[in-house]
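Yeah, one chain of the complex is gone here, protein chain that is, but the others are all in their spots.
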Amino acid sequence: MRRIELEYFAQLHDAAGCAAERRETEADTAAALYDELCAIHGFSLSPACMRVAVNAAFCPWDQPLRDGDHVVFIPPVSGG
Amino acid sequence: MRRIELEYFAQLHDAAGCAAERRETEADTAAALYDELCAIHGFSLSPACMRVAVNAAFCPWDQPLRDGDHVVFIPPVSGG
Amino acid sequence: MADAPVAIGVLQRELLLPQAGGFCSFEGWVRQTNDGRAVSGIDYKAFRPLALTEGQAILEEATARFAICAATAMHRIGYLAVGETAVWIGVAAPHRDAAFGACRFIIDEIKRRVPIWKQEHYEAGETGWVACHDVR
Partner (left out) sequence: MADAPVAIGVLQRELLLPQAGGFCSFEGWVRQTNDGRAVSGIDYKAFRPLALTEGQAILEEATARFAICAATAMHRIGYLAVGETAVWIGVAAPHRDAAFGACRFIIDEIKRRVPIWKQEHYEAGETGWVACHDVR
C-alpha cells in the first residue's frame, strides 16, 4: 500500500467534492490510480484529454508511484 | 504660368534649404515640376522611390497642376 | 501569478531596455459574453507550483526561439469581473517581427499548457468550467 496526496481542480474538484485528500492505494501507476478514483468519485473526464503531475512536475501516466507522492490530474486547461 | 505652393521634407528640405516656397512655373504636371526643381535645388532622390501629394492628398505624378495647388514630394517614409 | 490587480506599467518598465526598439503586449480581458451567454465574471484557479514552473519554461522557450531582449507574463488568479485584465504578456525586442512572434507564442503556450482553469459565472446564476479553448 502507498499513501498518496491528491489535489483536485476544476471538474475533478466538483466531482470529488473536496480540494485535496490523502489515500492509501494499491495502484502502482498514475493511470491505475485514476481508474481507481473514477470508480470512487465518478470522474467522467477521459485520461486521453488530461495530463498528470507527480510532485508538481508533468510525468507519463505509467510512471510508478511511490509512497508519499503528490498527484494532480490536470483537466483540460483554460487559462489566458 | 501657375503659382504653386511647395513644402519640403527630409532630404528635400535639406537640399532646398527651406521648408516651403512659392514658385511660378510652366510645369503642367507634378512630374514636370519635380524635374524643374531637381535642376534648381539639385534634388538627388529619384521620383521612382517617391510619391507626390497635391492639396494634401496622394495623386498620380501625371496629374495636371492648377494655379494655387499645394504640392509636396514625399521622400521614402520612415515613421514608426 | 497574482491574486490582486497588478500595475502593468511597473512590469512594462522593466522591459524598457536601450537596445529594444519594438514592444508588443497582449492582454486577455474578461468578456461580457461567451458562446452567447451573459457572463458576470470569471473565477480563475491554478495549480500554482506547476503553473509557475510551466510559465517560466514558456518564457525561456520564447527567449530561445525569438530574437528578443526580454519577456514577462502575469496571470491573475481568483474572481475577476467583466473588463478586468486576466493575463498580460509583454515582449521587448530590437525589431517588431520578434516582438510580435514571441508575444503570440507565449499567449498560445499559456493557453495550451499552463494549469489554470476558468469557471465562468453567468448572469443567470449558474457557473461552468470552460472546458476547451477557442483556438483563435
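All chains are identified by letter, namely A, B and C, in their written order; residue positions are counted from 1 within each chain.
Rule of thumb we're sticking to: a contact is a pair of C-beta atoms (placed from the backbone, for glycine too) under 8 Å apart; a residue touches a chain by one contact, two chains touch by 3 or more.
What you see is a predicted model, and the numbers here were worked out from it, not measured in a lab.
Engineer: Which shown chains does the hidden chain touch?
Structural biologist: Even though it is not drawn, that chain still touches B, C.
Engineer: For the full complex, which residue in C:R48, C:R65 or C:R96 touches the chain that was left out?
Structural biologist: Of the candidates C:R48, C:R65 or C:R96, C:R96 is in touch with the missing chain.
Engineer: Hey, which of C:V6, C:L52 or C:V82 is the one touching the hidden chain?
Structural biologist: Per the contact definition at the top, the residue touching the missing chain is C:V82.
Engineer: Which chain C residues would touch the chain omitted from the figure, given the whole complex?
Structural biologist: 9, 16, 18-33, 82-83, 92, 94-100, 103-104, 107, 134, 136
Engineer: Under the stated touch rule, tell me which residues of chain B contact the chain that is not displayed.
Structural biologist: 7, 9-11, 13-14, 53, 56-58, 72, 74-80
What we mean here is this: only the chains that are shown with their structure count from here on.
Engineer: Quick one: report the Å distance separating chain A from chain C, using the average Cα coordinate of each chain.
Structural biologist: Computed from C-alpha means, the inter-chain centre distance equals 26 Å.
Engineer: In angstrom, rounded to a whole number, how far apart do the mean CA points of chain B and chain C lie?
Structural biologist: 49
Engineer: Between chain A and chain B, what is the separation of their C-alpha centroids in Å?
Structural biologist: 73
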